[in-house]
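Heads up, one of the protein chains got dropped from this complex, but the rest are sitting where they should.
Now for chain A:
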Amino acid sequence: MRGEITLPAPIAEFPWRVVIPLTLLVAFGAAVLHSAAGGSMEPYAGSHLIRFGVFLVVALVMSYFPEDWTKLVAIPAYAVTLLLLVAVETVGQLGGGSQRWLELGFMRLQPSEIMKPGIVLIIAAFYSTLPVGMIGSWRALLVPLGLILLPVGLVLLQPDLGTSLAIAFGGIVVMFLAAIPQKWFIGGGIAGIIAAPIAYFFGLQPYQQQRVLTFLDPASDPQGSGYHIIQSKIAIGSGGLSGKGFGDGSQSQLDYLPEPHTDFVFATMAEEWGLIGGLFVLLVFGIVLRWGLLVAREAQTRFARLLAGGMTATIFFYVAVNLMMVMGLAPVVGIPLPFMSHGGSSMMTNMICVGALMMVERWNRRTS
C-alpha cells in the first residue's frame, strides 16, 4: 500500500510512525537533562535513556497482546491497582505522613500512575460490553462515574491533585467518546461551575489554594509560590527565538528555575533552545497525538476505539497541563512533561499509553 510492502513484515509492521518521533523527543529530553545536571549524563540523562529503552521494549511486547486478552485483563488490573492505592494510603498512614509510592527495590511504583491508563482500559471495556441501546441509560453514566471516583478519591487523599485530575480526565474523555448523551456533559459542566468554588474552599489543601491564587496573580508572591511561575516564564522568555545555547541557560544552571529536570524541564529546554526548540517539542507531541487519534479512528471495534482515544487523551492531558503550567496559563500542579521530564513513573505511564496505542494499531492491521 505504501511502498514499505516490499519490506519484511516485522520491519514494515514496526510502529515507525511513533517510535521515530518519540526517540527524537526522548533524545532531546536527555540532552536537556544533561544540561540540567550541569553538563553531565548523571544523574538524569543516563537513566532517562535507559528507562525509555526498557519501557519501549515493554510497549512493543504489549503491542502483541490480542484484544480478548486485553479485555480480560481490564477488571483485574483495575482491582489490583485500586488495592495498591489503598495499600499506599495505609502504609502512608502507618508511616505517619503522606506517601505516594511503594518501594519495589528497583524502582518506586506509584499506583496512581498505573491508574491513568487503567481507568481508560476499564471504562473502555465497560462500554464495549454495554448493550448499544443502553447508552442513554443511567447505568451508562453512573457505573463509569463510580469507577472514576473511587481512584480519584484515593489519590486525592494522598494528596495529589494533579494525578487525580489526570485520572478523571482520561475517564471522562472515554465517556465522551463512548457517545453518552451530551446533556450529561452540559449538566456536568454546570455542576462543575457551581462545585468549583465549593471545592476550592473545602476540598483543597491550603498550599493548593495558594497555588491557585498565585496562578491568578504570580506577582503577589514573587518569593513564595509565585516564584515558580515567574522564574519559569523568565527562563522561557529569555530564551528568545534560538535560545542561549546548550548548557548556557543561566536560569537553570544557577538554580533560579525550580525543578529544572522534572516539572519545569520545558522551561530549561526553552531557555537554551529557544522558540525553535519549543516548536520542535510541540511538533513531536502533535505528531504522536495525531497518530494516536488516527489509530483510534481507524480502530475496528468499539473497545479498541475507546481504548486508543482514552490513551491519547491521557498523554495529551500531561502535555497540555504541563506546558500551560510552565507558560503561566495554569496553576502549578505537579505534572511532568511526558518523554522529557526525568522520572520513572511518568515514563512508565506514558509508554504504557503508547504501547496500548501500538497494540490497537496492530489490531487494526490484522482485521483490515
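Here is the rule we use: a residue touches a chain if its C-beta (ideal position, glycine included) is under 8 Å from a C-beta of that chain, and two chains touch if they have at least 3 such contacts; residues count from 1.
By our rule, contacts and distances are computed from a predicted model.
**Q** Which name from "Carbohydrate ABC transporter permease", "Decaprenylphospho-beta-D-ribofuranose 2-oxidase", "Penicillin-binding protein 2" or "Lactate utilization protein B" does UniProt give the chain that's left off?
**A** Choosing among "Carbohydrate ABC transporter permease", "Decaprenylphospho-beta-D-ribofuranose 2-oxidase", "Penicillin-binding protein 2" or "Lactate utilization protein B", the correct UniProt name is "Penicillin-binding protein 2".
**Q** Using the document's definition of touch, tell me which of A:F55, A:F264, A:F316 or A:F339 contacts the absent chain.
**A** Looking across A:F55, A:F264, A:F316 or A:F339, the contact with the absent chain belongs to A:F316.
**Q** Could you tell which one of A:R139, A:R290 or A:R365 touches the chain left off the display?
**A** A:R290
**Q** Which is it among A:A45, A:V173 or A:M311 that touches the chain not included here?
**A** A:V173
**Q** Please output the residues of chain A touching the missing chain, sorted low to high.
**A** The missing chain touches chain A at positions 132-133, 135, 173, 176-179, 231, 233-241, 250-251, 254-256, 270-271, 274-275, 278-279, 282, 285-286, 289-290, 293, 296-297, 302, 305-306, 309, 312-313, 316, 320, 323-324, 327-329.
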